[in-house]
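All protein chains but one are shown at their positions in the complex.
The letters A, B and C name the chains in turn, as written, and every chain counts its residues from 1.
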């Protein structure tokens, strides 16, 4: 209520968060270390670990695997998720609300449970350890986000614009192409970025479904860290953080961060 | 636009989602299997795998470790997150919006990055492989959710009620205790449940920070699955899903699922 | 510029599940005239409008324009202009592209399109704003663009769905006059939906008052206001005193123990409700001499509203709400004054209780 207590609380918050977020700030200097081992602050500075990263076949190969997987998953998630969201937003069929709840359910299911469930199912379907199996597993993780963002976007379309286009002589297909789709574009972008990031980062479910056979970037990083800890890892972190930030900025531009993350 | 195409889209959605969510539905019958190995549908039915689960020392021990960890983390996350949210919602200090963005940032950071960053930092702070280190790592994951839910709850308090209480003669402390807190209670419940679930389910960051030394339930499940796959795993899944569902129902009752997950 | 078309609805009915939104509405709108559909929210007026536009498929009934049955046509084949309460402009298109959208759909060549868009924008006094985005315009300007967009296609029928209710009072007054002028100049058959009785009475040639999915009364504004067929209509179109009374004979009632003449129009003998508008009650010197009903009472509340003074008068068991024009030399009364209140017998309209 009173100004001073507010500033007090503000200070507490700043301190608290500097502490919690310090790890990320420490990674950047570490990645430019010229040392052969981890030490903070580094004794010398260089770009050697970035160079080492580029020439590390395991990591660059795993990076390509992850990008390919995330791209396929994102394309499929957009297709399924947007169709579903459109049907949910425009439909008036029975059980619409139940379906929407079902759609958002995987968002709350712990990934260990999803992993277990998929492991058990896929073992009977013969999908275990296959590429389609991994794609399907990632799809279960990513599609709910697409559905959620697109449902929100459809619900917050300016009221009446589609009806207005229809009364002005636009057939349903034309309405979708000329009015609905352009207005949904930011949400489509946000969905795609988020979907890509989630798939790219996924570890737990992948491990359940394929074991360590499909070496995605997170798995390879795991393997690397398991054997040694050097500034190369800091360089990997910085590259990933930069990529993620670029994605976040894209989402922010497209729909606003808070709407995408929720809240 | 036309009724029939709506129903068509609806059917597509139902089919699509039955397919995506089928895994979870398959786990339940599997867990009541009487067989010694995974087969669907099971040849016979029994509760033997639930009995086996209860007498499996590794899993029950890991369960206790996870519950203890999640409880500590939840208590601390509530404390930090609520304080921060209150300061953010009521404060008018500079950099308020930047801080809020900072708070929600970990929500979007891939867990591999967080894991790496924490690994690097903790190694210089000597927190690597320690219990406080794991707690701190989980705190970084859980607190943003608490901040988000509480910030939203504070922002959506009925307008004027706190002012009304003040004009009626309530001092600031009394206003908080008699008006603000009771109205925030649902959000506090939701934050606690969500925080608990996230900590309970966390694998990646824990593995980075402690390696497999701290055997939480997900780690133990991992180890189990690595050696064999039998209906015991289905029983574990059902127990976890039931627990999660109970939590979700609590959140739903408290603040509504959609607000908690976002969207 | 536009052809004046006749719009006819016959038994139009719309069910949403078990709920009946519109229940057998029949209407005729003469070519070039403006019909106001007036009613409280939920009365079905907007559903009727959307049914005419083809945005809501009807459960039963027919809609014809110039004798042609359009009931089964999709909205994009109806040639009907619709202006929405929330403007519904395309936010990703410029003002010119918004207005030109309907022409583009009709395959009008770019050059002619430009001319006609410019004409339409001139008509709504927005020349020069072609390149703006809708979000750069004020609410009033956005609604003008929406009007231009609906009119530029020279629709057979113009539908207005509470087009003024998102605007502030001053702008509403202004746009009200402007819409009516444009409508009269183009002689375009128009249906105007509103919940604001002043708007409907002021703008429309014919007003239909709707209630619970049905048309309660339809007629010229003065008829609706002066000779409402029910207490609901009377209350909805203006302020009203309502007192219990007893009809003792056709044209005679007993009110607060006294017999007096009143307009009973077919109400059977027995308990009934007598109603009169506050401004038809004349206080003291303001009342002309003559064979008027009258009561004597005491002023209990006075409110000065600029061009109007509102009194509450207690006369026996009756509570009277009286409104007097705050004319320049009118005497004003104060709380506690004893006043005589008169009225013309046929201003006292009686409805069945």
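Convention: a contact is a pair of C-beta atoms (placed from the backbone, for glycine too) under 8 Å apart; a residue touches a chain by one contact, two chains touch by 3 or more.
This structure is a prediction, so every number in the text was calculated from the model and none was measured.
Note that the absent chain touches B, C when the full complex is taken as a whole. Considering the whole complex, the residue from B:28, B:52, B:65 or B:166 that touches the absent chain is B:166. Interface residues of chain B facing the missing partner chain: 158-161, 163-172, 174, 178-179, 182-183. In the full complex, chain C makes contact with the omitted chain through residues 173, 176-177, 180-181, 197-198, 201-203, 221-222, 225, 237-239, 277, 279-280, 301, 303-307, 310, 312, 323, 325-328, 344, 347.
One rule holds for everything that comes next: only the chains that are shown with their structure count from here on.
With chains reduced to the mean position of their C-alpha atoms, the one farthest from chain B is C. If each chain is reduced to the centroid of its CA atoms, chain A and chain B end up 17 Å from each other.
One simple way to say how far apart two chains are is to compare their mean CA positions; for chain B and chain C this gives 55 Å. Contacts with at least two other chains are made by residues 1-2 of chain B. Touching of two or more other chains is recorded for residues 74 of chain C.
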